[in-house]
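I have placed the structure first, in the form of C-alpha cells, so that the comments after it can refer back to it.
Only one protein chain is missing from this complex, and each of the others stays in its spot.
In order of appearance the chains are A and B, and numbering begins at 1 in each one.
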Amino acid sequence: MTDALYYARRYPLGVIGALILIVFVLTAIFAGVVAPMDPLTTNARASLAPPSHIYWIGADMMGRDMLSRMIHGARISLAVALGATCIGSGLGAMLGLASGYLGGWFDLIVQRIAEIMQSLPLLVMALVITASLGPSLTNTIIAIAIPLIPNVARVIRANVLSLRELNYVEAARAIGMGRTRIALVHIFPNTLAPLIVLATAQLGSTILTEASLSFLGLGVPEPYPSWGRMLSESAAEYIHSAPWLVIFPGLAISMVVFGANLFGDALRDILDPRQGD
Amino acid sequence: MIQYTLRRLGLMAITLFGVSVAIFVLLRIVPGNIADILFDSAGMIDPAEKQQIVKDLGLDLPLITQYTHWIGGLLHGDLGYSYVSEKPVLDEILPRIPITARLAGLALMFAICTGVPFGVISAVRQNSWLDYALRVVSLAALSMPSFWLGLLVLMAFVDWLGLLPIYDKAPATWGAAILMYCVPAASVGLRSSALIMRLTRSSMLEVLRQDYVRTARSKGLSEAAVTFTHALRNAMLPVITVIGIETAFLFGGLIVTETVFNIPGIARFLVVAISWRDYPMVQNLVMFIAIVVVSVNLIVDLAYMLVDPRIRLRT
Partner (left out) sequence: MAPVLEVSGLSTVFHTRAGLVRAVQDVSFSVEAGETLAIVGESGCGKTMTALSLMRLIPSPPGEIVAGSVKVAGTDLLQLDEPAMRKMRGSQIAMIFQEPMTALNPLLTVGRQIAEMVSLHENVSRRAADARAVEMLRHVRIPAPERRAMEYPHQMSGGMRQRAMIAMALVCRPKVLIADEPTTALDVTIQAQVLDLIGDLRRELGTAVVLITHDLGVVAETADRMIVMYAGRKVEEGTTKELFAHPNHPYLQGLLASVPKFGAGEGTRLREIPGMVPALNNLPQGCAFAPRCSAAVAKCQEAIPPLETKRPGHAAACWMS
C-alpha cells in the first residue's frame, strides 16, 4: 500500500492514466445504469438533433442518443481490447517461453512463423483474418489477438534467453533441478514483469485496431454499438451538418487510448526500468 | 556483406512462401465464395449459371492446383484476373501503386523530419516545460485514431475553407503530389512522427549519458558539435530500426486514411477487394504488401550495417 502511494506520487501521469481507464471500465460495466437512454431506441423526430439538455452530445441520424450509444460502445471497445490483449499476450508468452527455453527445431519453427506473421502490417492481417472468419464479436477479438502473438513471443523469448544464462539458473541446473521445474520456478516468474508491461502497452493499440476495423465496416457487427462504426456511419455525410457525430466517438477512443498509454508508460518505468527512457 | 545479403534474400524467399500459403488457405476457409456473392447480388437463380461461374473461375479445382496455378502465374508476372472487374489484376494494381507510394513517402518524410528534431530537442532540454509539452503531445498523437484525425482535418477544410478537397485523380508530378497529399500524409504520418520522436528522445538520453560524449566534451567541442556529430549518430541506430517497422505500420494507417480522404490508392483497394471476396485481388495485394515490408526490412538492416561499423566489420 505504501508502495502504491510512493509510486503514485512519483508518476502522477500514470495515476491520471489509471483514473481514465477506471472511469471507462466502470462506465462499461455499469453501462445499463449510467446511460440516460436506450442505445437502440430510434426516434425519427430526433434525427440529427444537436447537443441539448435531452441529448447531451446530440443524436444520430436514426434519432438514437449519442451519449447512450457511446456508453454502451465502451463495453465493446474494452471487451475486444482486453480480450484480444489477454489472448494475444498469453499465447505469445507461452510460445516465447517454450521457444526460448527449449530451443532447437521448435525455436527455429516458431521464429520462422513469427517472421512470416510480422511481414504483414497488423491491420492488414486483422483485416484478412476477419474477412476469413466472418464478422462477429469473437472473431474480431481473434483477428486482433493473432497479430499480437509474434511480437510478444519475440520479446519473451529474448528475455528467457538472457535469463537462462544467469547465475542462479546455472546454479539450479548444477544442483540437479529438472528442466520443467527451472522453467516454472526460475524463468517464468521473471518474465512476468516485461509481459505485463508489453500487454499494457498493447492495450492502446488493440483499441485503435478495433476502431479501425469497425470503421472499415469489418469489425464488430450490428447491433453492438461500436465507436469505430459510429464514426464510419457518420463520416462523410455529416461532417458539416452534424459534427458532434464525428467529434465525440473519436474523442472517446482517443481518451481511453491516451489513458492506457499514460498508464502503460508509468508501469514500464516502475516494472522494467531497462526498457524505459 | 554480400554473403549476408544473399542469406537474407534466401530467408526472404522462405518468408514470402509462408505468407503465400497462409493467405491462400485463410481465404479459402471462408464459408461462401465469390460465386455465392455474385449469384446473390445479381439475383440469379439458375443453378446452371452458378456452376458455370464456379467453373470459369476455377473454383472447382483442388486447392493444390489452384495454389500452383497462382504461384506459377505470379512467378511469370501473370497475376490472373479480378473476379469483380474481370480485368487483369496487374492492370488494376499497377496504376494505384504510385498513388500510395507517394502518400507513404510523404508521410514517412513528414514523420522523420518532425520526429527526429523534436526528439533531439526534447532530450537536450530534458525535464524543461518544452520537453513535457512535447512528450504529452506525442503521447496524445499516438492515442488518436488516424482516421479520426483525417475526419477532423476534413471538417476544418469544410468549415474554414468551405470546400471538400478532392483526391480522385492521380497527380502528374511530384510537386503536384506534395501539394495534394500533404494534408492526408501529415494526418497518417503523425503517429509515426510521435513514435520516432519518443524513441529519438529516449535513445538520445541514453547516448548523452555515455562516456564518449563526456570525452567529446573534454576535447573542447561545443554542445552543438557534441550533440550532432557524436551523440545523434549513435542515437539514430535504434531509430533506423523503428523507421523500418513503422513503414509496415504506416500501411495500416494508409488503409483508413485513403478511405477517409477517398484517395484511390492500393491500401483502400485492399478493403474493397476483401469485402468483395475478390480472391485473386486480395491474395496478390497481400503478397505485394508482404514483399514491400520484407524488402524495407532488408534495406533498413543494410542501412544499419552501413552506419554501424561494429556490425559491418564483424567477422
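We take it that contacts are C-beta pairs under 8 Å (C-beta built on N, C-alpha and C of every residue); 3 or more make two chains touch, one makes a residue touch a chain.
Keep in mind it's a predicted model, so treat the numbers as computed, not measured.
Counted over the whole complex, the shown chains touched by the missing one are B.
Contact with the chain that does not appear here is found for just one residue of B:Arg96, B:His230 or B:Arg268, B:His230. Although one chain is not drawn, the whole complex shows that of B:Leu130, B:Leu205, B:Leu221 or B:Ile240 it is B:Leu221 that touches it.
Only one residue in the set B:Pro62, B:Gly77, B:Gly175 or B:Pro309 touches the chain that does not appear here, and it is B:Pro309. Mapped onto chain B, contacts with the missing chain fall at residues 210-212, 214-222, 229-230, 233-234, 307-310, 313.
The rule we apply is simple: only the chains that are shown with their structure count from here on.
One finds 21 Å separating the Cα centroids of chain A and chain B. Those residues of chain B lying in contact with chain A across their complex are 11, 14-16, 18-19, 22-23, 26-27, 29-31, 139-140, 142-145, 147-148, 151-152, 154-155, 158-159, 198, 201-202, 205-206, 248-253, 255-256, 259-260, 262, 270-271, 274-275, 277, 282, 286, 289-290, 293-294, 297. On the side of chain A, the complex with chain B involves touching residues 112-113, 115-116, 118-124, 127-129, 131-134, 204, 208-209, 211-212, 215-218, 228, 231, 235-236, 239-240, 243, 246-247, 249-250, 253-255, 257-258, 260-262, 265, 276-277.
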